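Here is chain A:
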Amino acid sequence: MSNSSLIIFGLLVPLLSALGSYVFQKNINLRDSFGVIGGIITFIISLIIFDGIQNFQEFSISLFPLIQGVDFTFRVTPLGSIFSLVASSLWILASIYTIGYMRGAAEDNQTRFVIFYSIAIHAALAIAWSGNLLVLFIFYEILTFSTFPLVGHKQNAESQAAGRVYLSILVGTSLMLFLPAIFWIWFQTGTLDFKSGGILDGKFPTEYLSFLVALLVFGIGKAAIMPIHRWLPAAMVAPTPVSALLHAVAVVKAGVFSFLVVVVYIIGPEYLFESKASDWLIWLASFTILASSIIAISKDDLKARLAYSTISQLSYIILGAALATTFAIKGASFHIITHAIGKITLFFCAGAIYVTAHVKKISQLNGLGYKTPLIFFAYTLGALSIIGVPPFVGSWSKFYLILGSLEADYLFVAIILGISSLLNIYYLLEPVFVGFRKKLTKDIHLTNAPLAVWPPVVTGLGCFVLFFFANYFDEIINGVLFL
Partner candidate 1 sequence: MNFLIDDAPALVVVLPLIVSAIIAFMPSSRWPWIISMITLVVHLFISFELLSMVQTSGVILYEFGNWQPPWGIAFKIDGINIGLQIIFSSFVLITTFYSRKIFLSEIHPDDSGKAYSLWLLAVGSLNGIILTNDIFNLFVFLEISALSSISLIALGAGMNRKALLAAFNYLIIGAIGATFYVIGVGFAYSMTGTLNMSDLVIQLSQYSTGQLAIFAGMSFMLIGLMVKSAVFPLHLWLPPAYSYAPSAVSTLFAALATKAILYFFVRLIYEVFTFYDHYLIIFLDYVLMPLSVSAIFVGTIIAIYQDDIKKLLAYSSIAQIGYITLAFSMNDQSGITAGFIHIFNHALIKGGLFMAIGYFAFSSQDRVTLSSINGYGQKYPITSFALLICGVSLIGIPLTNGFVSKLYLFQALYYNHMFITIALVAISSALAVIYFWKIVESLWFSSIKTKVVSEDPAIYIPLWIVAISIIIFGVFSAPIVELANMASINLFGGISN
Partner candidate 2 sequence: MVGGLFIIITSQNYIKKIVGLAIFQTSVFVFFVSLAKIIDGTAPILMKVEAIYSNPLPHVLILTAIVVGVATSALGLALVLQIYKNYNTIEEKEIEAEELKSER
């Protein structure tokens, strides 16, 4: 199969999987397996593409012209290959997890859930493999709309309200801020294609660059920088497979990925660094990191706490992009991988706790650790990775980010990253301590849901194992800056 058709095939697989789930909805085992099979196939394709990118192969296909100078093009950038690999690999585990969770929690409308889940993955892949900013925008919007039924899945008043917040923030920011920014770039340069070193240098009035950066970072609402962050905790009303894959991995990563891609392949890191147009963003991202960590500490609901932790971690990536030095960008790109695998572990565990013990709040976790040790073991692994402690893979990305901040002469950023790690220790490990603190006061009935427990164990162990492959990742990330 040629490289171009591989992209198209890879994009079609999630859609076909959605179709399969729809057609075979009566047979629930068949219906749910489509997600897993789709995940495996997409993962293999992403792996082939990823490997090809490492060998400097070209994966692109141009379908038809959209507007003058911009075609409907898919083109895999190194950053895009990383994102698609993360999304597809975690999709496999998430599909298995979904089976365990949805059946254990006896949710209804599971068919609709599986279908839109697959469509959302398709949109995320298309974002990863988009060839220019307009195609990225199109699938960015499709991602918002396809995840909306997932957020509002339970169809009660709370979900509807959350769905409205979700949609209004994401669609509002993208139409009012992101789209005008795209037009502006198109007006100035006549193109929107991704290129190494960016397309704006020399063509864009540098005095307005910080304004453009503002339009972009606030317009890409999925990156959840404050104050565009409210949708993320609101979306936690969704069932946990949604929170896990989409809001720890696909949706939020699409956001920071989009922003990173714009910085690296549209604005150009050197241009950005020299113009100092993103200095204010360094401050804002740092503020978001600390503020959301502090808010996380105050949350008793486990998923809410994890949501604010996600907001904080996303700002790490934005921070890296804003610093715009080599190590910072490498750290940000690497953080996409490490945070994804760490956070999905934590969310999987939160959902597993809900399914097995029907508990949502941290204060109610008393002694649960003794009853469900596997879940808490996985949780600890994921938490340590997010905190950034060796020998877990999360420590590498944090290390690169600290290096990047020093490279840019921003010592205070390094300090903030350190403080954030301390805060992480507190609020991420607290559930573990509560879980093992005292014995259970009363016996609780545990639902058996092995399929909801094993995926987090796998990803948690992954956090540990991948630490030793840092060399390999280093090579990959090195290629990010060159297209």
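The set was built so that all candidates are chains of the complex that A comes from, given by their letters.
Annotations for the structure displayed:
Basically, a residue touches a chain if its C-beta (ideal position, glycine included) is under 8 Å from a C-beta of that chain, and two chains touch if they have at least 3 such contacts; residues count from 1.
Bear in mind the structure is a predicted one, so any value in this text is a computation, not a measurement.
For chain A, the touching candidate in this complex is 1, chosen from 1 or 2. The touching residues of chain A, counted against candidate 1 in their complex, run 64, 66-67, 72, 134, 137-138, 141, 152, 155, 160, 163, 167-168, 171-172, 175-177, 179-180, 183-184, 187.
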